[in-house]
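This structure is in structure tokens; I'll ask about it shortly.
Note that one protein chain of the assembly has been removed; the remaining protein chains are unaltered in position.
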Amino acid sequence: MKSVLCILFTFGLWLLLTWSLDPKVVGVGLMMAILVATLLAHIYPDNPHKALDPRRWFWACIYFPYFLVLCIKSNLDVAYRVLHPDLPIRPGIVKIRTRLTSEMAKTFLANSITLTPGTMTVDIVGQDLYIHWINVHGVDAEEHTRRIVRPFEGLLRRVFE
Amino acid sequence: MSETIAQWIIGVGLMFDLLGCLGLVRLPDVYNRLQAGTKCVTLGTCMIMFGTFLYGVAALDRPQMAVQALLCAVFVLLTSPVAAHAIARGAYRAGARLWEGSVIDRLGEDLHGVRPPAERAEPADQPAAVHHFTESES
Partner (left out) sequence: MSPFLVFVAGGLLLAAAMCLLRIGRGPTAPDRTVAIDILGTLMAGFCCLLAIWTGQDFYMSIAIAWSLVSFIGTIALAKYLEGRQYDE
């Protein structure tokens, strides 16, 4: 089951990248997809059948525009800080804790944090994330966690776990 | 019509790219530069690619360019934050210091028990190995 899904995904990627329906190209692509998905099976996600669940796709469709809005807000925030003559920054590295457990969800959480206003993931140790924050608010870890992680955690848990 | 929308999107993306690179030049330390650069250049380049997609769909009718532009935007959106994360981690482990005005450094406290520069009266003694990249040009 897992290998079939991985082969299909790799083969689809090949078709999109080469954009050719020439039988030779398609044949080589099929062979390469089988080879890659078999030899590098440990790199692919462990439970690819989760991607077939329509509910996950529904939540992903809600997540994406939300993420995009935050991303544009973060860009305007950076633009303000860069163009301001005094550079109004107050940076620091804070530590937060997430309740997500699967690797995929944590990866996407870290990526989302990096692209949203003022925060960037520096290191991940187990469930703890170290976040570089360009303008630190609040004093303790709970408040940092509430401000940084809460916007994403619920949606990401529905999408990936 | 669609071409006009594509041009606006590409123009806004270009503006974000320029601001990101300006941040890369102006901001004081590695982590702040990484923030400005990664956020702005990722979204800016993705907007340029989305503009290319619109061009390919409507104005010029080239499906290959449109699909591959979307694919490229997805790749950039996925890989760029991971690269930023890797650089930040590598820079911290290599001993790149935070800017003097930084207010808090939990990672440093957890890694080798130093307090952040703002709370420190005099430079705390760190292990000698982490001083590699801290000498700045005079």
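Residue numbering begins at 1 within each chain, and the chains themselves are lettered A and B in the order written.
The criterion applied here is as follows: contacts are C-beta pairs under 8 Å (C-beta built on N, C-alpha and C of every residue); 3 or more make two chains touch, one makes a residue touch a chain.
In this text the structure is predicted, and so the values were computed from the model without any measurement.
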For the chain that's not shown, point to the residue among B:Cys21, B:Ala58 or B:Val103 touching it.
B:Cys21
Residues in chain B touching the chain absent from view:
7, 10-11, 13-14, 17-18, 20-22, 24-25, 30, 33-34, 37-38, 41-42, 44-45, 48-49, 52, 55, 60, 62, 64-65, 68-69, 71-72, 75-76, 79-80, 82-84, 86-87, 89-91, 93-96, 129-130, 132-137
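In the analysis below, only the chains that are shown with their structure count from here on.
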CA centre of chain A versus CA centre of chain B: separation in Å?
15
For the complex, give me every residue of chain A touching chain B.
16-17, 19, 71-72, 74-75, 78-79, 81-83, 87, 89-95, 107, 110-111, 114-115, 118, 120-123, 130, 132, 134, 136
Name, in rising order, each residue of chain B that touches chain A in their complex.
16, 19-20, 22-23, 26-29, 31-32, 34-36, 38-40, 42-44, 64, 67-68, 71, 77-78, 81-82, 84-85, 88-89, 92, 98-99, 101-108, 110, 116
